[in-house]
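Complex shown without one protein chain; remaining protein chains in place.
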């Protein structure tokens, strides 16, 4: 954690999953899998593939140098490939970056990175659901607490606490299920995206071996300029962030001094007012989520990618998807913290009902 | 068609499906189904339900008057209910708007409207797919035409025409399948969204009958402040629009005078330059689609709906989702027109290849 | 008012200013001014110009027919020009659409429409400011009322009512001043945007006469593909909407039953809960404003307009800017209604302070 706002916006495992280091690792895993698949299918020798696999270790790569290479061709794959060629002996060069184009490697790495980040988000969402279920089982309650149902922030009719918790749980679980339904397709389509080159023998099915090596579903396909799978990940992430924000906003509202029906277990202070009990976790969850709708719009706006590779729209996806997953993961991590420590004040709920009815 | 830009932005059946008239019809269908379900479950008499069904006919409602009613409570359901009460005789009043809240009716109507619009979009997308398949079977071609694969808008390697068409088809088909996977849940949760009221007997399952009457899946649920189903429809629509825009942009690029590999069958002119052959259908498809990412962001930003009904975020969905579906439908309708008439110039493709190789 | 949601989203004069009818009127004013300017500069006879001016009357044009014409060239100017040619006798045809291209006419009309809509927004904003100042001068208050300052929705320190009102006023006034600073440039650049044609004699300065006839500043320039002036209008509108939403949200929060420090003068009811006193005006103001950020993003995304006229990005501006201005105007109109009737409960403010201090 070295960046000034990371404690707020890069919380939880998803932030690590989309870090530069994780991206570089993923690029190397993809190049290694490609070499192995080329050996599996007999295009290159097993020794050559092994040489690439040995070379494609993160410790052999300087992240800054790889990053700098992107200035020349517009993406960092060139730096990875150049360094691999340096590391692999002359006789095994054919196994490096075999028939691939930089978009194949980067797209596949992006999907590996996204898959890890989504798994992290789902874990925190599930913890939120568990925390909400826990709050329903309190020994000390003889009866289910009741509280005001509030519509347009005005008293409407009483509801049971299970209605509140249950609705929160429902939104989060639905969002988690949307994430679980996502596909993470790999790409190996070659220079012009047509899955073919003069050197390629279709029956050997290099692509299937490559995807199998990466644990990816060969039935899924990510076209160089067909970006449905990218926007679908972005959409499910933004839905998860929105579902977290809905609960966070409710916690903030119910924590207001005059209402006081819930409070965070570890509220935050203030540099000027030591008495403050701010709902910091809910506040940060909301802040993270508030940044996601704009990012998901960027992904949709990047869909009309021209002909066989877009000059710029493709590039605009990389950090956008990373940021979106990081912020969704941070929202989920903050909400988990908020809900695991949440204190529910059933007496305040009853008091608010009674006073308004009186 | 009375609005100045409707020929561009309200093309195709989706525009009708989201019109004010279609919304009002849907609101009435929902009130009618609710009355029938109340009779099905024995809460009200069949005669009372029949009276509501008879009253709930579009010809009994003045759209402007219903619309004006929204100024009082912030949505047009009050106007529908008030008019229904006028139309139904005193003895059957209990069957009007039985146990429902305005959000139940409006949300369910929104889903009926969306379902129709999505069906219209899918029909045009399928026609685009068919048109693309047709272009692959031309008697006059002995061999598959080849053309430049262009990456970053620069010549890369030759591809076959099937690669171009196939990729276009793939993106559109994927988007159509995402639309086909959507759910359209109805809502009947009552004033505070807890699916319960003092008058309600759970075993009677009013909600199941109501949804069955509307042809909606009772296994799906739309919470008053759990808006996952809404953003998922928005996301799939925006993906469809983006998939259309991708093809439209490619058509525009390949239609450039110096390239000339495709041209629209019915190109547009100019008020100042009669010689122009503008790719108008592709241009309009792109224009429609360019407006969708911002709208989908609005839907995601509306997710954190407060407590039991949001003061404003809920309202922000209605026209946004309508506009999104209308524009997606228009993009698909324009692309269909573009592709059904598209002329592919295999000679120009070969010439461009030859000249660059020479 | 014929559309189902217009009472919420098409409130105030801005909605009329951006209506199809207003757009058509503006297109006709521009064509008329162009003919007059052509006579002013001696390119055409005064009689010819007069013939165009007489023809360019709204009653001579069928909106639906003009709208339908857009299907052919992708914008409705062709329909206007064709109808003008029908209406003007053969000898005066040269004065119709003199040297202009459709984008000149449409862009200039868009600016006239926007200028009117912005004036309407400013009027409502100024009324909001006046209402806020009125609330500070209440005879019955001996001392300035105090209330809780609330940060992160938690009690912080007491503030005076002037602090609350003053801050609200400040945000609205700043937004109004941003609107007042806007420029509304006209366009007359000809087919390829170079302000020149074979028939043109620079010294005659047709453009200056045309703009003068329209009351537009000849020092401002709107390039066919330099869209700064368009996004600047959109940005100032979105700022105004955001400033309105800030106040609306505060009104909603301070209207909560447990806080009760303000309430709307004409609160709204509910179809299911007759006791409800919903802050409907503030809710609708917020709903309108919530739809603006996505629209302003669409305008920025449309900036990279290709070469001398964009295939689609230009088109995406028309309804987007109209909608943005309409929604901003509706937000301002709703907020005005909210603030003009707002009841401030100084006793509740004091009570909330006292109870928390106790």
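Lettered A, B and C in written order, each chain numbered from 1.
Just so we're on the same page, a contact is a pair of C-beta atoms (placed from the backbone, for glycine too) under 8 Å apart; a residue touches a chain by one contact, two chains touch by 3 or more.
If you're wondering where the values come from, they're calculated on a predicted model, not measured in any experiment.
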Contact partner of the left-out chain, one of B:192, B:252, B:307 or B:321: B:252
Hidden partner chain, touching residue among C:68, C:178 or C:208: C:178
Given C:42, C:215 or C:304, the one touching the chain that is not displayed: C:304
Contacting the left-out chain in the complete assembly, out of A:108, A:278, A:328 or A:352: A:278
Residues of subunit B in contact with the chain not shown: 148, 150-157, 252-253, 255-259, 270, 273, 276-280, 283, 293-294, 297, 301, 352, 356
On subunit C, residues whose C-beta touches the chain left out of the figure: 149-153, 156-160, 163, 167, 170-171, 174-175, 178, 191-194, 221, 223, 225-228, 231-232, 235, 238-239, 241-243, 245-246, 248-250, 253-254, 286, 289-290, 292-294, 296-298, 300-301, 303-311
Residues from subunit A at the interface with the omitted partner, ascending: 1-9, 11, 20, 23-24, 63-64, 66-78, 81, 97, 99-102, 190-191, 248, 252, 268-273, 278-280, 282-288, 290-291, 293-298, 301-302, 311-316, 318-320, 323
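Everything that follows uses one rule, which is that only the chains that are shown with their structure count from here on.
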Geometric centre distance via CA averages, subunit B-subunit A, whole Å: 28
Distance from the mean Cα position of subunit C to that of subunit A, given in whole angstrom: 38
Residues of subunit A whose C-beta touches two or more other chains: 150-153, 156-157, 253, 293-294, 297, 301
